[in-house]
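Report on the structure given below.
The other protein chains are all here in position, but one chain of the complex has been omitted.
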Amino acid sequence: MSIEIDNVSRRFGDFAAVDNVSLSLPQGELTALLGPSGSGKTTLLRIIAGLERPDHGTVKFHGEDTTDVHVSDRGVGFVFQHYALFKHMTVFENVAYGLKVKPRRVRPNQAEIHRRVKKLLELVQLDWTAHRYPSQLSGGQRQRIALARALAVEPKVLLLDEPFGALDAKVRAELRRWLRRLHDEIHVTSVFVTHDQEEALEVSDRVVVMNHGRVEQEGSPREVYDHPANPFVYGFLGQVNLFRGRVSGGWAEIGGVRLPAPEHRDVSDAGAVAYIRPHDIELVEEEITGEGVIRAVVETVSIAGAVLRVELRHGLGDDLLHVEVPRDQPVAQTLQAGQVVYARPKQSRVFLQ
Amino acid sequence: MAFRFRQHSVLPGFGLTLGFTVFYLSLLLLLPVAALLFYTLQMPWVDFWATVSHPQVVESYKLSFGASLIGALINLVFGALVAWVLVRYEFPGRRVVDALVDLPFAMPTAVAGIALVTLYASTGWIGQYIDAFGVRIAYTQLGVIVALTYIGLPFVVRTVQPVLRDMAPELEEASAIMGASRFTTLRRVVLPTLLPALLTGFAMAFARAVGEYGSVVFISGNIPYTTEITPLLIVAKAEQYDYRGAAAIGTVMLVAAFALLLMINALQWWSTRRHTQR
Partner (left out) sequence: MNTVSTTHVAAPVRRWQAATEESAWVRRSLIGVALIFLALFLMLPLAVVLYGAFEQGLAVWLAAIVEPDAAAAIRLTLLVVLIAVPVNLIFGLAAAWAVAKFEFPGKSILVTLIDMPFAISPVVVGLMFVILLGNHGPLGQWLIEHGYRVIFSVPGIVLVIVFGTMPFVARELIPLMQEQGSEEEESSLTLGASGWRTFWHVTLPNVKWGVIYGVILCNARAMGEFGAVAVVSGRIRGETNTVPLHIEVLYNEYQFTAAFAVASLLAALAVVTIVVKSLIEWRDEQRRLAAVEGEQ
């Protein structure tokens, strides 16, 4: 089931939570709505679910307008950040709920409900918890039950609101890989909201980056990461160094350093900001010269898994330069605070101001 | 561990305050209770049994407990409704109405008593209209129910309100998304969540009503075997200096009160335990 969102807006008082958003979410894909808090991603998800009404615009499921269809008739599955499991029901009863409340003529019989719930609990690998109460489960287990419960009604669309937001880092990482595998198995059109760019990039087929109620960019994780459409997306997806300068004839001038900006070939003398990712900078110990080389002094060195995180002080501004150096590179063996090095950006992106 | 214990006991005054509290409770609470129980124990068992199982007394139990039960049931239904309306809906004057719910707590029972009888007497503001249907409230068992409903009114409202206010909207949303109708959601999700609070409020309203005296005696008419509540019998026996009889019935009431108090404590424990689980 594909989802088409057409010119949807929602205001809360003076605050435009969702501002004229149009999106098309193809069938069977797992889409991440990514953005900082207050960017309107949760409101948009709730509008798709029918929990919130748009002031303008329409939401279509597979070409059919569902804007005014009541939430209980939409056939969506929804997973809440804080699980929203029914505390007075066992895990089994929670998962069976959506089947038991169906109108009598379409309600499966007891045996069928039993079979389906069992299958779902097996799917989320928690069939042994059937007779427990939610309070007896861990956070990660509860969220998997919440997912099984949402899937029980065989939704055409699965919506997840910050599904891993309330979990600790380790469980979170496990669960998002598990969600990816699960989605590959069941292929239901899914949308999940997150403010964690790593999570969005790792799990989803498509990423929709939102800010101030608007869509900043949409595309595959690779597209949005490698080709950010604008400074916001660049800054929001991963760490970034930025330099203010001026651009002229395809080159950005920052202090004494020149960075290529071929896309601005026709611009002459405009304000610009250059973005460089920490892993797109090469550090060299011996003095080198060249257009983009920045002389800098190492301030701190710390280990972060397979890379070294280096902070450097330099002459182009007061902000520290962040660089990630793979630990297997020769330079990584000897780097230490106070040392003078030369930084050469391998890739940069310049946006006009 | 030792450090922590010291930290806790840094505060002074434990001996003084606990000592005073225990002394005060012993003198003012336990001593009178013990006096009543001992006094009753001195009665021969046969006399005690004859007093507390006298038909007039038994009729008064039936009325006191029966009318309290009906009053508490009325309050269960309307208390839940009032709590729902006050928490969930906006309407002009909501704050004032919310505050007024406490009126039966604050209103002296004698004042409530004369107000209710005046309202529900066959010439009263309400009574005259009901009288037209041939139903009498004042000086009948219905009057007792009205008075006991009045004094128990705040309990259910005040126990349900905070639970309803803290209830996460996601529970209802989750139910609706899974296809449940609004009525099904209320019945299968909201009601079970409120159940411990509802039962606690119900039990409190019932317990209060069983012992109530002041607001009932005016409207009940105090006709033996018909509208005589048990507390009234105690007063009547005491006024005739039949302290043994009064003490016997009083002991029955006291034991019932303890049983109810224990039940309410158990319910509250259950309620808070369920409420805090996430």
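First chain written, first letter: the chains are A and B, and each begins at residue 1.
Basically, a contact is a pair of C-beta atoms (placed from the backbone, for glycine too) under 8 Å apart; a residue touches a chain by one contact, two chains touch by 3 or more.
Quantities reported herein were computed from a predicted structural model and do not represent experimental measurements.
A.B. asks: Of the residues B:58, B:111 or B:223, I need the one that contacts the missing chain.
C.D. replies: The missing chain is touched by B:111.
A.B. asks: Kindly state which of the options B:48, B:61 or B:150 is in contact with the chain not pictured.
C.D. replies: B:150
A.B. asks: If the hidden chain were put back, which of A:74, A:176, A:206 or A:277 would touch it?
C.D. replies: A:74
A.B. asks: For chain A, which residues reach the chain that was dropped from this view?
C.D. replies: That gives, for chain A, the contact residues 50-53, 61-62, 64, 66-75, 106, 151, 153-156, 186-188.
A.B. asks: Can you name the residues of chain B that touch the chain not displayed here?
C.D. replies: Per the touch rule, chain B residues meeting the hidden chain are 7-14, 16-18, 20-22, 24-25, 28-33, 35-36, 38-39, 78, 81-82, 84-86, 89, 91, 95, 97-112, 114-116, 118-119, 124-126, 149-150, 153, 169, 172-173, 176-177, 179, 182, 207-208, 210-214, 218, 231-232, 234-235, 238, 243, 246-247, 250, 253-254, 257-258, 260-261, 265.
Going forward, only the chains that are shown with their structure count from here on.
A.B. asks: Report the inter-centroid distance (CA atoms only) between chain A and chain B in whole Å.
C.D. replies: That gives a centre separation of 54 Å.
A.B. asks: Help me check something: in the complex, which residues belonging to chain A touch chain B?
C.D. replies: Touching chain B from chain A are residues 49-51, 70-78, 80, 82, 84, 86-89, 97-98, 101-102, 134-135, 149-150, 152-153.
A.B. asks: Can you list the chain B residues touching chain A in their complex?
C.D. replies: Listed in rising order, the residues of chain B that touch chain A are 168, 170-171, 173-181, 184, 188-189, 192-193, 195, 274, 277-278.
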